[in-house]
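Take a look at this one; I'll ask things after.
Just one protein chain is left out here, and the rest sit where they should.
Right, chain A next:
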Amino acid sequence: MVVPSLKLQDLIEEIRGAKTQAQEREVIQRECAHIRASFRDGDPLQRHRQLAKLLYVHMLGYPAHFGQMECLKLIASPRFIDKRVGYLGAMLLLDERQDAHLLITNSIKNDLSQGIQAVQGLALCTLSAMGSAEMCRDLATEVERLLLGPSPYVRKKAVLTAVHMIRKVPELSDIFLPVCAKLLHERHHGVLLGTITLITELCERSPAALEHFRKVVPQLVRIFRTLVTTGHTTEHSISGVSDPFLQVQILRLLRILGRNHEESSESMNDLLAQVATNTDTSRNSGSAVLFETVLTIMDIRSAAGLRVLAVNILGRFLLNSDKNIRYVALTSLLRLVQSDHSAVQRHRPTVVECLREPDASLSRRALELSLALVNNSNVRAMIQELQGFLEFCPLDLRADCASGILLAAERFAPTKRWHIDTILRVLTMAGAYVRDDAVANLTQLIGGAQELHAYSVRRLYSALAQDISQQPLVQVAAWCIGEYGDLLLEGSCEETEPLQVEEEEVLALLERVLQSHMSLPATRGYALTALMKLSTRLRGDNNRIRQVVSIYGSCLDVELQQRAVEYNTLFQKYDHMRAAILEKMPLVERGGPQVDEEAKESKEAAPASTDPQASKLLDLLDLLDGTSGDAQQPPPLDPSPEGTLIHLLDLPCAPPALAPIPNLKVFEREGLQLNLSFVRPPGTPALLLITVTATNASEGDVTHFVCQAAVPKSFQLQLQAPSGDTVPAQGGLPMTQLLRILNPNKAPLRLKLRLTYNHFGQSVQEIFEVNNLPVETWQ
């Protein structure tokens, strides 16, 4: 006794009755077992019912692969009811990745040639849904035959099936191309629609086909006119527009045919103008046609007046109250902004208005379009608007908005100060969303704008004091404070409000950054290095800094620990080098490898005047046949900070090299004395470090002290910035300056010095060559 299986409706009732997911699963599993049993040995007349149930549970997400063979059996059955469900099952369950799909090829062939109209329709539908390349090749001739058959219903399905076949097997285009000309004479809209689609597909795939179909442009124009003017078949009209789908499809084909082709564009000009001006856009369908017309006008070689009309139509749509129309208008304008930039610019205010839309789709489009419209003349206003948008925009747009603003600022910044301000504002508002290179870009920018150092550091300090959570901002601020800390404490800067900052405050802030749990390890690194740099910039004693640095010597983070240990060493054993090492950074090459903080300074770093001296230095050097010291590049250093310091740390504990080279007194005048001390680091035999020390035993201060040096051509000379330009009277703090000399050829060293200073109210200049240089300095 066979248990009568449920009808589809009953099964659905049961499933809906299930209160929980588990119950539903149970019901379905039970029913699937029945279905499987029925497939094996059940009544063939009921098979269609079983498959229908199976397709239902498949939609709900349950496995249904065991029904695949049943589809084949049902398709082979003579009954329409079986075929219907069988073909549906084939479309939903079979796919070309399984070999079973080829088995239906034969059934489809039979149905295509002998079946009644409805059955042919089913077969074509299935073929266009899941037909693989082999199937298409097998059945192409059948489909071609049906294209010219008696029934418009079958013809229209055959045409779309042909489109699918061409997509799968492009060579089949040759079969379907000849018949298109005939099909264009169709009266039936469905067939016509399919034909236009087919021709579009053919033209998109092959330039030869494109050429071939250019000659039907007049015919297409005629068809279109008939559609529009005679109010052709009212049954195809949607909201008063007769067959807008067909109109849109024809317009699209005209666009492809007229692109880059004068003659075709000419012949469609009138039609496009007519449509653009006469289409009623009170309903959606009219707007659809009008949009397509605008896009076509912009894409072909149309008259200038027509283009202006088209862009104006889009501008009008931007003001429409219907959000869908606004969206499509924004999308179309985005497509045009590259080719017709000035025309789109005219609508900039409206586009900016759209930024304020609460609708996320619209504001996203408006954002893209706004960014594309930024140019030199409107950059200030636009960036202002965009920054306003950044503050309130939805989170998924923040990253795009931030990077868009930064890019636009980079391309069109009117002044450096504006640029720095803009980046600062973006970092404050959306710091978490900017790209990683924003920090590098900003430091590069600030470093390069010397006149803005004071301004930048003040603004960054204020921003940092308010909020230490935005990592990119914190990193830039820390770097800046480290580099230009002296400018921060100095006094007033006329471009910002007067800011009285105490040393202790600065140190406290940096320590806060170091300790905050919001700071990333990279940020901590920046802060630690900044603290270290401040040890030379600030005038107070460095106890606080020393303390912090020594604490971090046992930090768990390896990177921080290493830095702290190195800095500690710098405080203890290499204190005399600290000033030199922590000097201001040179401008980094854009995009080049990051030069470390310990990179040696170039000669221009001395804040005192250097430019007028350049010519005199040349005179000096002519005597020695040496190149200008200014023009020399510092020798390329080991880029990693660890590397340089490791070299230093590799030195034996006693600072001088193997055999100490005796100091040399080179100059003496009225109490001002100049001494040279020499160091030859053992790791680099070609290197000689000379420290020039100026002491003043007299009654009067020596001010504006500048020391310059020159060496023969084969040497490389590098002057560090001096520790100061004043040598106080009566044995006050001596001034030191470090000279680095590279002597790869081990040539005899010759050194000439030039001193200029003020002493006792007189300006003094002295030039002399250093004699009696010890042999050890160059051998």
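Here is the rule we use: a residue touches a chain if its C-beta (ideal position, glycine included) is under 8 Å from a C-beta of that chain, and two chains touch if they have at least 3 such contacts; residues count from 1.
Just so we're on the same page, contacts and distances are computed from a predicted model.
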{"item": "Chain not present in the shown complex, as UniProt names it (candidates \"glutathione transferase\", \"Small ribosomal subunit protein mS31\", \"AP-3 complex subunit sigma-2\" or \"WD repeat-containing protein 54 isoform X2\")", "value": "\"AP-3 complex subunit sigma-2\""}
{"item": "Contact with the hidden chain (one of A:L6, A:C32, A:V85 or A:I250)", "value": "A:V85"}
{"item": "Contacting the left-out chain in the complete assembly, out of A:A52, A:I175, A:L309 or A:A729", "value": "A:A52"}
{"item": "Selected residue (touches chain absent from view) among A:N284, A:N312 or A:Q345", "value": "A:N284"}
{"item": "Sole contact to the chain not displayed, among A:S38, A:S107 or A:T161", "value": "A:T161"}
{"item": "Touching the absent chain when the full complex is considered, from A:S206, A:S361 or A:S462", "value": "A:S361"}
{"item": "Touching residues (missing chain, whole complex) on chain A", "value": "8-9, 12, 16, 52, 55-56, 58-61, 63, 79-81, 84-85, 88, 92, 95-97, 118, 121, 124-125, 128-130, 153, 156-157, 160-161, 163-164, 189-190, 193-194, 197, 233, 235-236, 238, 243-245, 248, 252, 284-285, 287-288, 291-292, 323-328, 331, 358-362, 364"}
